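Other chains of the complex are left out, but the ones given are in their true place.
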Amino acid sequence: MTDELVIGGKKLTNRLFLGTGKFPSKKMITEALRRSGAQVVTVALRRIDFEAQEENVLNYIPKDCILMPNTSGARNAEEAVRIAEIARAAGCGNWVKIEVISDNKYLLPDNYETVKATEILVKKGFVVLPYMHPDLMVAKRLQEAGAAAVMPLGSPIGSNRGLKTKEMIRILIEEIDLPVIVDAGIGRPSQAAEAMEMGAAAVLVNTAIATADDPPAMAEAFSLAVQAGRKAFLAGPGRIKEFAEASSPLTGFLR
Amino acid sequence: MTDELVIGGKKLTNRLFLGTGKFPSKKMITEALRRSGAQVVTVALRRIDFEAQEENVLNYIPKDCILMPNTSGARNAEEAVRIAEIARAAGCGNWVKIEVISDNKYLLPDNYETVKATEILVKKGFVVLPYMHPDLMVAKRLQEAGAAAVMPLGSPIGSNRGLKTKEMIRILIEEIDLPVIVDAGIGRPSQAAEAMEMGAAAVLVNTAIATADDPPAMAEAFSLAVQAGRKAFLAGPGRIKEFAEASSPLTGFLR
Amino acid sequence: MTDELVIGGKKLTNRLFLGTGKFPSKKMITEALRRSGAQVVTVALRRIDFEAQEENVLNYIPKDCILMPNTSGARNAEEAVRIAEIARAAGCGNWVKIEVISDNKYLLPDNYETVKATEILVKKGFVVLPYMHPDLMVAKRLQEAGAAAVMPLGSPIGSNRGLKTKEMIRILIEEIDLPVIVDAGIGRPSQAAEAMEMGAAAVLVNTAIATADDPPAMAEAFSLAVQAGRKAFLAGPGRIKEFAEASSPLTGFLR
């Protein structure tokens, strides 16, 4: 039996979602996607140039990837909705990752406006994946609003600081009936693995891959780590103990 | 170019070493080895029964695995040396993992006796891998004594507590010219990945795999995590930042 | 020059706020207040019995303490406002700690309803201190609404889990122009000290004191820790370094 994640009717077998910003070259995006096997890719609409053929990031994304345009640049719900609609009209499909950010230093999401945008976009038929501050009460509102998943941050975007909100993400995973996809801040494959071991449904990684010395190799590393974490979650890890526990019988061999 | 770890003249491509204690059945050891692709296996000599065919753990270890008998049960250098010699005489090869433990609660290694045993066994032609408390000055002595690697503990054996000695392992990796193999305490694949990201040469896992609900699946999870961590180490991870850093240009799309 | 914290026109010199729930006896509240020197005390209105003299917790609170009734039990803004008004009408003063909670397992605050209640109660002339999820955008809204401080949680109420939201509290302290008072989850004096070292204006502690074996002694311990952390913050702590740095000159004595 395959372990599948179903979002918006699509069956996913790869639980690493990729972002496309900050890569040293667009060709590397293609290579990172290939090496990681990622099936879902997020793109800021601002980076999609529908005229100039060469620069259009979409040309570097394989056709079988699911495009998840994000509303990066939106400072409120209204702007997020407009960006989502432009993306859909341009043929980018009906998935959308909502990002509403008005704080330029820590790039923290505005949960209020995110809930509003989610309510509107769900009604307009989008598959909505909101980027959010990991607040349980807000996750419940997003669930009610019809979100397809929630995407809590691990730490500020691009900081590579890891799962600093672990305690709250753990609670979301436990209490919410939607896939929890950790987005932002994951800086090392070990952190991606840990999120998956906790029961996250997927992780989205961008900066940690794009700014590595060798982005395609790092993409593969993250992909392996996500598989490792998922398999460990399913394999039922053992208990953590206070004391030691011998791997071998302690009655001596020589006695 | 293959990324190889060379120990005692053997070229290893898989950096997950497996322990064989605590498995619910011996058949599962074979399956865990197969699923993980591990090339080095440690066995307590006490569990090797050279008479009774059915119970002999060696029958469950594929011929192409490198056997690394351990001296579990030894309470001082002398006992460790005797166990190593018995193992070699019995045809288990010339690798030996030294374990000298007299503390029954936390099973912490005795660095003094471990250095002594290393000195003796190296002279007798063994490939010696000592399990140790991560003390830099002791690691230097083991290096001088001719150890093939050092195996510092992450936390007490079988505790699944993870890399509690991270700070000291980091220093060993930086200062010692031997492969550093983290042994004991690793409870989750994410922790194995983290050890590899720090530059560990390999990790040895036993309890976390053997006591999982599905040991072979967990063995595979660990194997993937070790590969992920190693690849990340080689791929040159990006810097950790205090503030956020936008993945996409912050100049708004709609403005 | 005295280091004072000014809230609602009151000058405070003691930065440990105390909660009054869960104490083994009401007399111990008096003793804990005395030993800690706390100047601000929070009381759930539900525990104030205006009829039965003996049971009324207010009788156990010294007259010179500032009473901060909390709206514990409120599940939305409307209920919080009603509780605050009843408290004021009953002579409990015009401070109020807003607690709006509808999640019975983790007792996490509802930031939405908290902002609403804050807006209403500020207009009604209350000194409003809202208990909140440490979300920067919400803290900004509370600031705009006229809150006297923000009270982010460290971890779930009564869990003694400590500063699990440290990363987000650090950002609030840096970005918000209100006193940040860490409330909930602080389980050990060391954690209170750490919050103060980070620049928190005060901490509120209840469970960790009330459920200690010796609550008054623990109250004193917390009071000392809060002073320690505050003094350290003001004394300008030194830099954290990757390597060691000798306390004494390394040129040997005997050479």
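Labels for the chains are A, B and C, by order of writing; each one numbers its residues from 1.
What we mean here is this: a contact is a pair of C-beta atoms (placed from the backbone, for glycine too) under 8 Å apart; a residue touches a chain by one contact, two chains touch by 3 or more.
Computed from a predicted model, the values in this text were never measured in an experiment.
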Requested in this report: Report the copy count for the entire assembly; 3 chains are displayed in place.
Outcome: 4
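One rule holds in what follows: only the chains that are shown with their structure count from here on.
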Query raised in the report: Which chains lie in contact with each of chain A and chain B?
Result: none
Report summary line: Given over half shared residue numbers means same and under half means different, the chain A/chain C interface is same
Query raised in the report: Which chain has its Cα centroid closest to the overall Cα centroid?
Result: A
Report task. Could you report, rounded to a multiple of 5°, the rotation needed to superpose chain B's C-alpha atoms on chain C? Result -> 180
Query - CA centroid of chain B to CA centroid of chain C, Å - result: 46
Query raised in the report: Any idea how many Å lie between the Cα centroids of chain A and chain C?
Result: 34
Report task. For chain B, jot down the residues that touch at least 2 other chains. Result -> none
Report summary line: The chain B residues in contact with chain A across the complex are 19, 21-22, 44-47, 70, 72-75, 79, 82-83, 104-108, 156-161, 187-191, 193-194, 197, 206-208, 210-215, 217-218, 220-225, 227-229, 231-232, 234-255
Query raised in the report: For chain A, which residues are in contact with chain C within the complex?
Result: 102-103, 105-106, 108-112, 133, 135-138, 141, 155, 161, 164-168, 171, 175
